[in-house]
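The structure under discussion appears below in the form of structure tokens.
Removed: one protein chain of the complex. Kept in place: all other protein chains.
Order of writing sets the chain letters: A, B and C. Residues in each chain are counted from 1.
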Amino acid sequence: MTYLAKPKLLAADAPRNALGYTRRDYEGAISTLCAGCGHDSISASVVQACFDLDVEPHKVAKLSGIGCSSKTPDYFLGNSHGFNSVHGRMPSVLTGAALANRNLIYLGVSGDGDSASIGIGQFAHAMRRGVNMTYIVENNGVYGLTKGQFSATADKGSKSKKGVINSDNPIDLVALALQLGATYVARSFSGDKEQLVPLIKGALRHNGPAFIDVISPCVTFNNHSGSTKSYDYVREHNEAVNRVEVILPRDPIETSYPAGSLRRIVQHDGSILHLRKLAVDYDPSDRIGAMNHLQERHALGEIVTGLLYVDSSGQDMHAHLNTVEKPLNQLGDAYLCPGSKALDALNALLR
Amino acid sequence: MTYLAKPKLLAADAPRNALGYTRRDYEGAISTLCAGCGHDSISASVVQACFDLDVEPHKVAKLSGIGCSSKTPDYFLGNSHGFNSVHGRMPSVLTGAALANRNLIYLGVSGDGDSASIGIGQFAHAMRRGVNMTYIVENNGVYGLTKGQFSATADKGSKSKKGVINSDNPIDLVALALQLGATYVARSFSGDKEQLVPLIKGALRHNGPAFIDVISPCVTFNNHSGSTKSYDYVREHNEAVNRVEVILPRDPIETSYPAGSLRRIVQHDGSILHLRKLAVDYDPSDRIGAMNHLQERHALGEIVTGLLYVDSSGQDMHAHLNTVEKPLNQLGDAYLCPGSKALDALNALLR
Amino acid sequence: MTNAKSIQRCNDFVIKFANVNGSGSSSANELFARAVMRMGVPVAPRNIFPSNIQGLPTWYEVRVSEAGWLGARGGCDMMVAMNPQTWDRDVASIDPGGYLFYDSTKLLPPSKFRDDITVVGVPLTAICNNEYTDARQRQLFKNVMYIGALIALLDMDFTVVETLITDRYRGKDQLIQANINALRLGYDYARTNLPCPIGLTIAPADGVGDRIFIDGNSACGLGAVYGGATVAGWYPITPSTSVIESFSSYCRKYRTDPDNGRARYAIVQAEDELASIGMVIGAGWNGARAFTATSGPGISLMQEFFGLAYFAEIPAVIVDIQRGSPSTGMPTKTQQSDLLSCAYASHGDTRHVLLFPEDPYECFTFSALAFDLAERLQTPVFVLSDLDIGMNERLCAPFDWNDERRYDRGKLMTHDELEAGKDFGRYLDVDGDGIPYRTIPGTHPTRGAFFTRGTTRNPYAKYSESGADYVYNMERLRRKFDSAKTLVPAPVLQSASQPTRYGAIHFGSTAPAMAEASALLEADGIHVDTLRVRGFPFCDEILQFIADHEQVFVVEQNESGQLRSMLINEGEIDPKRLIRVLHYDGSPITARFIAGRIADALSDRKISPLRKVAL
Partner (left out) sequence: MTNAKSIQRCNDFVIKFANVNGSGSSSANELFARAVMRMGVPVAPRNIFPSNIQGLPTWYEVRVSEAGWLGARGGCDMMVAMNPQTWDRDVASIDPGGYLFYDSTKLLPPSKFRDDITVVGVPLTAICNNEYTDARQRQLFKNVMYIGALIALLDMDFTVVETLITDRYRGKDQLIQANINALRLGYDYARTNLPCPIGLTIAPADGVGDRIFIDGNSACGLGAVYGGATVAGWYPITPSTSVIESFSSYCRKYRTDPDNGRARYAIVQAEDELASIGMVIGAGWNGARAFTATSGPGISLMQEFFGLAYFAEIPAVIVDIQRGSPSTGMPTKTQQSDLLSCAYASHGDTRHVLLFPEDPYECFTFSALAFDLAERLQTPVFVLSDLDIGMNERLCAPFDWNDERRYDRGKLMTHDELEAGKDFGRYLDVDGDGIPYRTIPGTHPTRGAFFTRGTTRNPYAKYSESGADYVYNMERLRRKFDSAKTLVPAPVLQSASQPTRYGAIHFGSTAPAMAEASALLEADGIHVDTLRVRGFPFCDEILQFIADHEQVFVVEQNESGQLRSMLINEGEIDPKRLIRVLHYDGSPITARFIAGRIADALSDRKISPLRKVAL
């Protein structure tokens, strides 16, 4: 609670990353969310991922919409600029920010109401436009901040805390992201940091639109039986297709693994994704296959998690626009203003 | 052109349908669209479909957004109430209309810009809500009325009249409709009335959200080579999976066909869809399979047309809401107002 | 331990409960307020809560006033300090001579207290811990327990609270017993260990009469049921959400078909506000009475659709529960700051009909009326309530309904009229009131169908780009708006005890504070006639009132004086004659504030508004 001053003392031996930062340097204000809210675990995972990747906090821009989930950027990366915009419109605001400075890391945080209900249009278009960002939806199937109404990701037939049965078809944001052109698509569970942290790391190092749908139970309004977004339900129906490990160029040369069990994907920035296959034989480079698998399992009530699709060759929005290397927000007057001579010449043509 | 008075004379022997109406009774104002615009052919198909089905014109409500396509409801069914609402918002207006009176036939007409760009959110939510309607998108890949900018359905790599190459991923409304819960999903081509008319008829008789994506070339801004929405391109890449015939209960008992070649689907209202398989062996009751087929062929540059998916057992929005049979807009005061006694009782509880 | 100059008051004080959000205290606090009411003493409770679900501070302020003043008073005579987070400010906020009630289980250093207040400690946690094992129970019953203690301390009637509990949990006997026991524990502890009563007491009175106790949003929902609304398209947003919750629960109660259990209504949670208002407009176009409820951000998002409904002339009802703005602003605080964005909503020249309820009674009445006006005028009608009215229970006149009353569907052309060949021009002014006839889709097989659009058209609804058609339409819309003047509720005049040159105009939730302020001013010999505006467009009485007074104060809960701007513009009033009295920090306006401002203005004659505070 922001009302309690945050303890400042820090263990002298707290581990430091390559930049000399401790985990604490990646934390933010103290959370005001309900005790046990899945969103807080996601915040912790973001902190861990950024610490592990030696991200410079001020090189990250964190943007969100409105909702409990959208509040979380206040609770991590206190040294990063943040923007809690308006409900459902984070994608456009982030797109604009990304246009202004291609050199920052863009982290968009949203909720299922924020992205699948009011924000579905902006979500869809940010994906198809190839915005270079990590887009995390903290998906609890309800509107937490307005006290538990169904959101558009609530499964058909699932029961609300008040006992209402949802009769609308659910929107599967992962399926949409796959269809609309996201080049890094994953699903995870706030209760499984081991899976989530590497997925976030991979996304932060990915070039292009990276989408992660994180099932994140709302303990206050959607953690009862009959809900398909409760801790229990997700634990029981979680089907992880793979485990990811992110290897940075500067990391020690990896030891060899039994062939087949491991898949190695080199990303645009040189980072390497190691995918260890689990249960099913799953090919994360086959977009249509991924959609197919997803839908079939969903029909069986299973929640497919892991890195579902990755295309490390994709181009991002700036490539499409062929913009200069230097961030647009850093171009000086001389680069922008054609000056009076050009104007005189133009005037001449207009007579 | 509305400026030219419409010729009123009518051949005495003009064919009449069961209601005694001629085709003319299903026409509207004279089109102001460009000569050759695909949209006009769709209007003609709507007229034909309604004539064939003996639809009572005043029992149809036609709604649209804004655009050349959205103007067309003015050019057919002159005896139906029409509503040219605001850009991209037809689905919500139609949903409200459908809530008010469950007994009319709802025909929503939109464009690709109207539905896939500004309107994608309302499109998605109308589908998942199960609104009982026929939703036709007159898809030309551009914004016609604003002079030819790319819309969100323009294929990646396709060329604009001005020579610009589209770098964004396309939105495939059919794929979305399938994913979001439409129970009747088809794609057709304005140039193929033979295919289009029965698809519209089937949709009008379908219970639940019926979506038809009609590729409808914009002769003025998107009919050049390099466009994937031109008459030539669509003719060359059109892959029809089946042909539909709509049999009304009152029609003569059908003759038998060689098994396998024909599929018979009885709709909620007793009408029967006869699907004659074409080229591929295609199962229109397999939603996931349909999506798969669609995506695979799209990857090959083909445009899959026909009745792609139909589920005649689906429930519509009114079923979900368990509303009374009588249209809400016809319930009298007595049915709506609890009256003073109830109020007195309530007051007592509030003291 | 009671000290000399401690406050001594009966049936006239403010008691405030400081709690933690989500700790279940609200139902206990509400129990207290109801008990006061049941004892016949007017009470006005107010929630002060954060934009958060759990863990942050909340306050419940209860004003006890036998005189019947229901506006916020300000100050605090007794603080029930249950939230350690806010202890310091809570203690500091007690009026000198006031009382502090706290959980004395943990010992606190004297520095944590004040010596000019009376401190009353009850070891609530201790008692709970040896009574209950379950953590949640300990939490919940602690709340009930302090109510018990208060009953003793304030000399209230124990049985009244008992009955309340019995009524509330009717059927759940165990719950009833458990609660009454907790209540008793607190009561007994106080009686035996504390000097009861303290200086603040509640004595039976008959100041309540037949009034009812309900929040404005519930009343709006009920009003929509009585007004014949069958379609609601909505999107959750604080503080409007409970309007729809109320509508749906009353619909379940009153609109479920007895024969087959089916619904005579349809409520759809839309994907956003654009879709909500779109559904309302579609339903209105198709002849159903439809509405939505929202707040500021929703009003902004609906602007384009408002313009369509205005120009295409489609009935629609919008209930706007105003909150702290602009932008996300202060979502859980109150304000009256959406007047301009509703009155002139959408681009271009528009004017919209507004209704300003003062309390739950008018929330009910005006919500029902709005549907008649919307169909009569074929235009959007806005019910402008606010968080203060909407989310707090308020004593108000009992709801009433005249069973003779029939819904006014407005100018609807029927099948038979069309059949008889009656001329139908959808946008034709047939009788000078600017209101045309309309047809509902499906009315007649071959006549009466028309094409609705947001573009210009001729009186027969044919598309037109002619300037003459456009001007005809705009002038007709203007006439129509004038016709609305006599249809919206007339203003309410409250004359001072003697003729005066001074007047005050106010509206909505400012009413109780204004009434009390007038009394305070009268006491100081300052006489002010007050006029409560209840609708827009403004009828002549309002302009006459301004003409009749030399100086008119316009009392509002916004920063720029929005009603004043509208009065000046619509009434062609010289701004100099209208003096702003503006309160806009998100807390409900108080009589002390209003009286103070008016007195100052009249005393030091600084009555002409300064340029820098122009709209």
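Some observations on this one:
Please note the rule applied: contacts are C-beta pairs under 8 Å (C-beta built on N, C-alpha and C of every residue); 3 or more make two chains touch, one makes a residue touch a chain.
Predicted model, so just to flag it, every value in this text is computed and none were measured.
All shown chains touched by the missing chain in the whole complex, by label: A, B, C. Between the chain not shown and the residues C:146, C:311, C:437 or C:553, the one that touches is C:311. Contact with the chain that does not appear here is found for just one residue of C:455, C:486, C:544 or C:603, C:455. Considering the full assembly, B:68 is the residue among B:49, B:68 or B:199 that touches the omitted chain.
In the full complex, subunit C contacts the hidden chain through residues 50-51, 296-297, 299-301, 303-304, 306-308, 310-312, 324-333, 335, 337-338, 340-341, 344, 346-351, 453-456, 465, 467-468, 470-471, 474, 478, 482, 543, 558-560, 562, 565, 568-576, 584-587, 609, 611-615. Taking the whole complex into account, subunit B touches the unshown chain at residues 1, 3-4, 32-35, 66, 68, 86-88, 117-118, 120, 143-147, 149-150, 152, 220. Summarising the interface, subunit A meets the missing chain with residues 2, 56-59, 61, 63, 73-74, 78-86, 89, 91-101, 103-104, 121-122, 124-125, 129, 317-318, 321-325, 328-331, 333, 335-340, 342-344, 346-347, 350-351.
Assume only the chains that are shown with their structure count from here on.
Chain geometry summary: the mean Cα position of subunit A and that of subunit C are 40 Å apart.
Averaging Cα coordinates per chain places subunit A and subunit B 36 Å apart.
Between the CA-based centres of subunit B and subunit C the separation comes to 44 Å, rounded to the whole angstrom. Contacts with at least two other chains are made by residues 117-118, 120, 152 of subunit A.
The set of subunit C residues touching two or more other chains comprises 271-272.
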